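Written out below as structure tokens is the structure these notes cover.
Note that one protein chain of the assembly has been removed; the remaining protein chains are unaltered in position.
We just call them A and B in the order they show up, numbering each chain from 1.
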Amino acid sequence: MSTATGNGDKRLETAEDAGQYLTFQLGREEYAVDILRVQEIKGWERATRIPHAPDYVLGVINLRGAIVPIIELRKRFRLESTEFGPTTVVIVVKVMSPRGERTVGMVVDAVCEVYNVAHANVKPPPEVGSSVDTAFVKGLATVENKMLILLDIDRLINSSMLDGVDAAA
Amino acid sequence: MASTILAVDDSASMRQMVNFTLKGAGYQVVQAVDGVEALEYARQHAVDLVLTDVNMPRMDGITLVKELRSLPSYRYTPMLVLTTESSQDKKMQGKQAGATGWIVKPFNPDQLLATIARVL
Partner (left out) sequence: MSLDLEMEEIHKIFFEESFEGLDVMESRLLNLDVNADRETINSIFRAAHSIKGGAATFGFMEVSNFTHGVETLLDEMRNGTRPVTPDAIQLLLQSVDGLREMVKAVQAKQPIDTQRIAVLSDEIAQLLARHPGRPAPVAAPAAAATTAVTTAVPAPVPVVDPAPAFLQGGPGWVIDFRPHRDMLRTNNEPLRMFAELARLGALNVVAETDEVPSLESLQADECYLRWRLELAGAVEKRTVEEVFDWVDANCTIAYQYHAGGAEASAATPTPVVVAPPPVAEAAPVATAPAPAPVPVPEAAATAGAAPGPKATGGDAGSIRVSTTKVDHLINLVGELVITQSMLSRFADGCSPAELEKLREGLTQLTRNTRELQESVMQIRMLPISFAFNRFPRLVHDLSRKLGKKVELKLSGEGTELDKTVLEKISDPLVHLVRNALDHGLEKPEVRIAAGKPETGTIELAAFHEGGNIIIEVKDDGGGLHKAKILARARERGLVAADAELSDDQIHNLIFAAGFSTADSISDVSGRGVGMDVVRRNIQDLGGVVQIASHEGRGSTIRIRLPLTLAILDGQLVRVGADTYVISLVAIVETIQAQKDRLNAVPGSAELFRLRDEYIPVVRLYEMFGVEPDSRAVEDGLLVVVEAEGRRFGVLVDDLLAQQQVVIKTLETNYRQVAGVAGATILGDGTVALIIDVPGLVQVFNDSFAGRSPLAA
């Protein structure tokens, strides 16, 4: 799935971007992920640390027998870290990687809403200006006068996992 | 009720093939890997037809037929011998042992079913 801007069929692209989104709060921004990719939302629990992992990988947890890594999204987006509070949750998402499906948890400040996003409301991401790497943004949507940042979680998660491969010692 | 066929062959692929063909035609199939196993099963259960390979370890098909015929409950059960040996020799041994008839391998599914239909 191409999410590159400028090339390709715009209508097809926006069609892909339309649908239901779960939004969550991270700092001042509201981000949105395709709801079909959300497996569950659970409270934060301590993760088992993994050696040689990048700082935003908090470790792994037991999700009904599966070993699932947890990413702290604030650290991933190089935002200021805050203490985990009562609204802090883990959004467990399924991502597609070249090696198959992966299940990963993302720690976010709070979950917000589920929105229907129409094709017409999705705009390509700006080249500059967002606090997030535009590489992980597949578009911006305006819903109820709010701007949502639609995340490309495949790209976000896969790059997070591959970062620092064999960063041993 | 569907007729039950006891299929005896030491080769798993042959058993599968026979099983697949017969089940497809609505028969119940019980499989055994050699004469010993077949005989043991037959002593405790009733079957409507025995289909057995000749060359098998532990107990061959000819001996199996002989043993089965000696059981009162198997005196009239049709028994077919499945063999690649089309020679008179084996057929004769089979008959002597009390086999109803034989099917020469390689067989195709239709042939197998037609032959079984002759005796069931």
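As a convention for this text, contacts are C-beta pairs under 8 Å (C-beta built on N, C-alpha and C of every residue); 3 or more make two chains touch, one makes a residue touch a chain.
Since this is a predicted model, take the numbers as computed values, not measurements.
Checked against the hidden chain, the listed residues A:A53, A:L79 or A:C112 yield one contact partner: A:A53.
Where chain A meets the chain that is not shown, the touching residues are 46-53, 57, 59-62, 64-69, 99, 102-104, 161-162, 165-166, 168-169. Residues of chain B in contact with the chain left out of this view: 10-14, 16-17, 20, 33-34, 36-37, 55-60, 63, 66-67, 69-70, 72, 75-79, 84-85, 87-89, 92, 95-96, 98-102, 105-107, 118-119.
By definition in this document, only the chains that are shown with their structure count from here on.
Rounded to whole angstrom units, the spacing between the C-alpha centres of chain A and chain B is 64.
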